[in-house]
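The complex appears here without one of its protein chains, the remainder shown in place.
Letters are used for the chains, namely A and B, taken in the order the chains are written, and counting of residues starts over at 1 for each.
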Amino acid sequence: MTAETEKFVGTTRKVTAHLTQNEGLSFEKSAPGKKAYRLAELDVPAVDAASLLGDLAREDTGTLPELSEIEIIRHFTRLSTWNYAIDLGMYPLGSCTMKYNPRVNEFVSRLEGIAEAHPYQPEELSQGSLGILRLLQKCLLEITGMEAITLQPAAGAHGEFTGILLARAYHQAKGNPRKDVIIPDSAHGTNPATAAICGYEVINFKSNARGGIDVEALAAAVNEETAALMLTNPSTIGVFENEIHKIADILHAKGALLYMDGANMNALCGKTRPGDFGVDVMHLNLHKTFSTPHGGGGPGSGPVACKKILEPFLPVPVVEEGKDGMLHLNYDRPQTVGRVRAFYGNFGMFVRALAYILANGPDGLRQTTEDAVLNANYIRKKLEDLYELPYTTPSMHEVVFSDRRQLRNGVRTGDIAKRLIDYGFHPYTVSFPLIVPGALMIEPTESESREELDLFVDAMRQIAREVEENPEVVLEAPHSTRVSRLDETTAARKPVLRWRSRQ
Amino acid sequence: MLRDIGASSIDDLFAIIPEEYRVKGDLAIPRQMGESEIVDHFKAAAAKNANGYASFLGAGVYRHYRPVIIDTIVQRGEFLTSYTPYQAEITQGTLQAIFEFQTMICELTGMDIANASMYDGSTAAPEAVMMAMRVTGRDGVVVARTVHPEYREVMHTYAQHREVSSGVAAVEVGYGPDGSPHAGRVDLAALEAAVTDETACVLVQSPNFFGVIEDVAAIAEIAHKKGALLVVAVAEAVSLGIVRPPVEADVVIMEAQSFGVAPSFGGPFCGVIAAKEKYVRQMPGRLVGQTTDKQGRRGFVLTLSTREQHIRREKATSNICTNQALVALMATVFMTVYGKEGIKELALHNLAKADYAAKTLGAHGTLLFGRSPRFNEFVLQTEEAPEWMNARLLEQKIIGGVALKRWYPELGNATLWCATELTTREQIDAAAGWWRRLRRLLWCGRKEISPQRTRRAQRTLEWAQEDRKME
Partner (left out) sequence: MAYPTNYRYTREHEWIDVSGKTATVGITDHAQDSLGDIVFVELPKVGDKVEKGKVFGSVESVKAVSDLYSPATGTVTAINEELTTAPEKINADAHAAWIMKIELSDPKEIDSLLTAADYEAYAKEETGH
């Protein structure tokens, strides 16, 4: 045996290679005359488009594909097998809370009276939908300890936008919208983007040695032009700001507000409430904490909860209970910031989130949080001897390592992530938060059993050994996927964003 | 596991949370339910909504048939429970599907590029407007009043905190009155007067909120003459099967709900932004591009991500982070099922149903903007209040048109009706029959609507209902 072949290559206990089917683009499979539809018989007189629309009638519908039904089923089924998913295994993306998506949630959201409800249906025929809105609002207010809420924002970033608009309207009503929003350097990119869109200057704030807010530095930074501090708690390194109330006090003393990015609420549900520790306004991600499916990147839902002082500014309409016991939509709110979305928000996600809350109840939500934190700490304990832990502060629901030790062999966090794919796992979050150079951000969630966690730990430990003994195998990963690392440079230099028939 | 960690109890792991902020006891939310109880809970809610009604509602949310395989496909866990395709090697399924989506949206809208989707049509509108501002370096916006009122409201919310050199964030332009050459369409003379050298873009919708198809070519000429971009919104995506696409636009925004997505009380839906190729660097949202791997095999990746918030932070083109991938997948399957011929046939059925409904119902009121070309919606004007008419129709399990007074007080008692391929002739005839009866009753009692007369009218109505039952 040569030295070359003796190099360590790990054993992937979770996966084995298997065949996947090749599949072209639907356009490439298309043939004229194939059909997968049949319309109902037309029971009114047929019309001639040209005579009704004149030159506004369309002649050619372009190169939409023409396929049979079984071809379509196979097409998308084959594509689906090229994806990794929670249904296949642990998906430890930090800050994304990839937990199990219960199927009863899908079932109830498709009940006819719910799925077919039109947003302009008369209120008396929408009491079921309005009741769902109302109950979800009550539950979320209780979970967050806040006093008023809107469900309208369509996603987390949209919730941030709404929350900062509320803050702005609040300051405006006092005569000065103020100029600045303070954002720690550990924040998600959406925070500064949101503040900028709302017309604020972003003041970047440096995290302290513990990865948290330095209270004294904050006191020096906050002044009469500070509109709000946007804080993620627990922070993106999974650490709870234990001086949170001092932070709130500093802001409130200058009339500024405390905005909490609720991305990491899965660490808090049932254990502590932002409303109790001084938060004025926050958003939730129903697709993280409340288990609505990520669906390959949406739809999300980003309700915004706030204190009484911000209630007058909430988007219209708001759901109210009338004296008649009926639920109504109130549009008459003179101080509102306006609508942030048509209709009432991503209602289908409300149904799923409420089903999740009902399935858990108070004890279930608490247990969920405990299990999520327990799982993260288990991973931390099992890997901290091999991977550098840049912040040793206690972890909540996620743990952040760095690739410092592996970098000595030229292996970076992105390479370890790609090698993890060969072991049958989706990678953790790579290179985020920015305050940790070469970050590995791992969030297992409560959904994982000890068995799955052990497989993950085993994979990470084997990769650490490969880095020492055989770094090439890590640097070239993944080896088992349909495609190897893709050329992102050419994709960006010469963008091909659509198929063309004469390619 | 606690032992492995070296903790004595689970509370040790939460010790960092100050004692006074820890929740003691249970949250006051409903107790834990079994799966059957959850199903019962939502079935009870569903029963309190409209069930078994014939509906003529449209106005931005359309009832179209959703082929069964859409749900079969989106319920596959590999699509449903996957995350944003950042790790391209194990998300090629989602990426290729989005690439197909982008291509089909381009084909239908006549644009060169389309993004991976936006939250919905209403939020795509301000995103397109901000995009036009970046492209032109100007900050004025001219918006047609025929754009969906809630889209306009969302746009004003986004615009309200921008400092605008012209002092006015958005100027609204009205429509031609009934009987005029531009009845129910953008008033071109007013538009010409409103567009200035400071206008970043003109925003119109076609088919517009009244269902009328705008003269996009003429509008484009007015916008382009002043160096402004034209943004065209399409709220009823099925119209693209039979209505000439807005090729003169620079940016097209779209609500793709009509493509296989349930009304679901207003969401989740699927917004789209499509544009001319030269604006690609100013596009908000995710884009999927084609490339190759080391062995030269075709693959897809998220690309041009330097535009986005996770890299550019406060300088990003938008703060948008997600798209509506799963809903975009529904639309992709829908477009694939209907395909090149089906989408046209489907649109033609909508045109026929709405034409029949407009003529049948229009016989008992005034069909507003009747001579302007329209797709599957129309406006009826009556002398009677729509609330009264609609309440009586509801008793017949018919949901009539949306009253327009709320957004267009000048239109008085007008209502907006929609008929799609799912609206049957029987439903249209029934609605028209009741509409006729109700108007006759009202006409009898018009001179003096005394309580006595109203009661009499009510009684006549009941008899009529009895008659109908016996028929």
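Basically, contacts are C-beta pairs under 8 Å (C-beta built on N, C-alpha and C of every residue); 3 or more make two chains touch, one makes a residue touch a chain.
What you see is a predicted model; the values in this text were computed from it and never measured.
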Positions on chain B contacted by the hidden chain, ascending: 281, 305-306, 311-312, 315
For chain A, residues in touch with the removed chain: 488-489, 492-493
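In this section, only the chains that are shown with their structure count from here on.
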Chain A and chain B, separation of their C-alpha mean positions in angstrom: 23
